[in-house]
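Shown here: the complex without one of its protein chains, the others still in place.
Moving on, here comes subunit A:
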Amino acid sequence: MIKRLTNLPIRQKFAVIIIPLIVIILAFDYLQVRYHYLDYSDSVRLNKAITVGIEINHVVHEIQKERSISSGFLANEGDNFGIKLNRQRERTDSTLQQYYNELSSGELDELLTFHRTDLDQLNAHFDKIAALRKSIDQHRISSEESIDRFSEVNNIALNTVIKLIDETRDKEVAQQIHAIIYFLKSKEYASIERAIGTQAFSHNHIGFDLYNRFTTLVSSQNSYLDAFTIIANEESIDYYNQIVQGDEVEEVNRMREVVFANDTLSENPDDWYEASTTKINLLKRVEDYMSDNIQTKTQVIAKRSVQNFWTFLILDITIGIIAFWLMTTLVTNLLKNVKILEAYTRRISAGDMSKKVVIPTKDELGQYANTFNKMVFEIKKSHFELRKQRDKAKFLYKNIYGVSLVVFENIEQGIFLLDKEFKISKFHSKAMKEIFNNDRIAGENFSNFMRPLILPRELEALEMFMRHLFNEDMDEEVVNQLNPIDQVKIHTENNGIVATKYIRVDFTRIFRKDKIQNIMVTVSDETESILLQQHLSEAEKKKQQETERVLSILKIDPSILRGFLHNSRKMLKSISEKYEKNDKDEYSELLSFTFDIIHNLKGNAVVIGMELMANKFHEIEDGITELQSKDVRGKDFLAILYEVDEADRMIAEIAEMLYKIINIYKKFPAEGDSVSNIMVIDSLERGAELIAREVGKTVNVTFDNIENVILPEAYINPFKDMMIQLIRNSIVHGIEAPSVRMNDKKVIMGEILIELSKSDEEMFIRYKDDGRGLDMDRIKHMAVEHGIVTETQLKKMEVSQVIDLIFHEGFSTSDKSDEHAGRGQGMHLVKSIIDEYKGAYEITSTPGKSFEMTIKLPIINTKKVEE
């Protein structure tokens, strides 16, 4: 109940307080109004009642007189009182008429309604007076009986008066009314006394009963007068004392004493009557005085009541209006302010803080409004701060996180974080997918992720490496030196196509609060740059090959070269012809046929110094040897045919080059042999430089006296062939690596000296390098290895004989063959040329210092005839 009350809206709370208050006030007002009204109506009614009462008292007064006269008339047998009686009857009737007139005046409706029964009863008794008079006239009743009959009427009349007036709420009025009542009763008894006295004096005698009655009347009279004097106000008593006195009053008292003495009543009854009547009239005067008084008083009261009523009403309404106005003003104002606050708080809760709340009053609500405004200001301030922070955060998000994402989308490197379980972070750069051709990256364990891509040993190292990376005791730089996949070759598969990639993976520790939180991993695809590098070195190699081709052409006698080229093409063609004719799938036979041809061609190439082609044929040979060891199929042979075709193409290119060179020769015919010399020197120099670069050494070739010795044309090519072989051998075997030369306190650049001289019949070629000389032990070892000599033979050999082993066909000191040295054809070629021209040679080798060879050739003039 209390809770329901406290939960009510303020307006209803006010109602709960104010409505009972208003009801109480209205009830109080009603009571007040009613009280005043009752006072008023009481007074008005009393006033009217008194008016009626006075009329009745007039009638009673006349009846009292008639009663006495009638009593006297009956007692005197109608002699003395006959005339008086008639006059009195007229007076009685006149007052009666006046009474009836008053009743029908129309102003007594309320009174008549209220006292209908009493008045009807009274009127019925008044009506009986006529019958009573008749009985008196005919002397049908006794004097006593008439007194009783009249007294009965008067009794009723007095009672009626008492009933009429005995209803007032004013204490003082009520008291005075009672005083009047007592007075009236006393007067009635005085009147009866007069009647009995009149009768007694008329008979000159009083009977026992009558005597008793007379004395009782006097004592009753006195009792009522006593009561009157007790309750009547001083004014009335003074008036009574002032009026009821004099001779007549004394006379009444004297005649009373006569009756009390109960002697012969000789007094004149008229005297008694007159005296009594005078006294009674005096009493009547007092009665009228009092009646008038009370009537005036009731009128005053009625007037005062009306006055009070209106005064109260006006005051009440005025105060009521003022109170109601004050109340409504205050409550309305209060409610209005509460409403403003409510609306304001609603607006704030809806987020609108643009306006201030305005409450003009200075009461608590006004203070609340101020507090509210301050609060809202503070809220707005912190709101603004918050918004600033939020904007800042947004900005940061957009500009850092957003940029990071953009970077992650666009960067060509794979970037991600590893956690301590080696798990790949949720976010990684988009490039990861492209590099690894894999969609399942986020959340994967990095070593599982790499497992199919790298070698098991690399994987083992990677796991150990990552563990060390997360170990804070380990220096990051130290660990990073051991990154096993800083450059690694991976094979990725995409739709069945396997791609080889070279990737670089870098690891960086990410710290948070001095603890290693993650490892940032960056992956770069370096395939392109590595392939480019390979491509570049291939291109370089190709360029060298081309130079080599030109060189090899230059050092070979054009006629021999042309013969070689012609022969080679014919033989290579025979391979493809044989292949085309091969319908029995006899590949092993085809293979052996091919091998023989290629081997033969390689021999030719080697013999004429066509290293490039020799090398090519060597490669084909290797391919065939590999195939021979397994079951040969058609498609395997295709690879060989492809190689053969390429060799054919190379030969065609060389032929074309040769054709061009021959054209040049034809356009610019040689003016002398010195030109040939220069060309030879030039080609040898370039050849030496080429070979030296190939093996990472530096060498300087010096020609001595060559300007003085013009090579006979026939010797140009043999000379060139021999020199190129010697130069190659020197650079590959003789001249040491720069580091070795430095250690041995030699000039880093190797020195080769070629000196020409001639006599009339002979020509001398001196060739010398400053290399390590011939390694005799190795020569011996390799000669045995190649099966050129046996150990036993070797032991019997002289030094010069051992040296000669290097000219043996197939001798090589290299473990593996390459195009520069190794198949052991070089020195053999030199010796075969010397032998061909019936020359001689001599070799001097100083270990660690030099190698020297002197070649002696007879001068010949015979020109070789071109083919």
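The criterion applied here is as follows: contacts are C-beta pairs under 8 Å (C-beta built on N, C-alpha and C of every residue); 3 or more make two chains touch, one makes a residue touch a chain; residues count from 1.
Basically, contacts and distances are computed from a predicted model.
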Item checked: Protein name (UniProt record) of the chain left out of view, among "Sugar ABC transporter ATP-binding protein", "RNA polymerase sigma24 factor", "Carbon dioxide concentrating mechanism protein CcmL" or "Two-component system, chemotaxis family, response regulator CheY" -> "Two-component system, chemotaxis family, response regulator CheY"
Item checked: Hidden partner chain, touching residue among A:Y99, A:F436 or A:F465 -> A:F465
Margin query: Going by the contact rule already stated, which one of A:I231, A:V249, A:L313 or A:M474 would touch the omitted chain in the full complex?
Written below: A:M474
Check: Among A:G72, A:G197 or A:P484, which residue is in touch with the absent chain?
Finding: A:P484
Check: So that we can see where the missing chain sits, which residues of subunit A does it touch?
Finding: 457-458, 460-461, 464-465, 468, 473-475, 477-479, 481-484
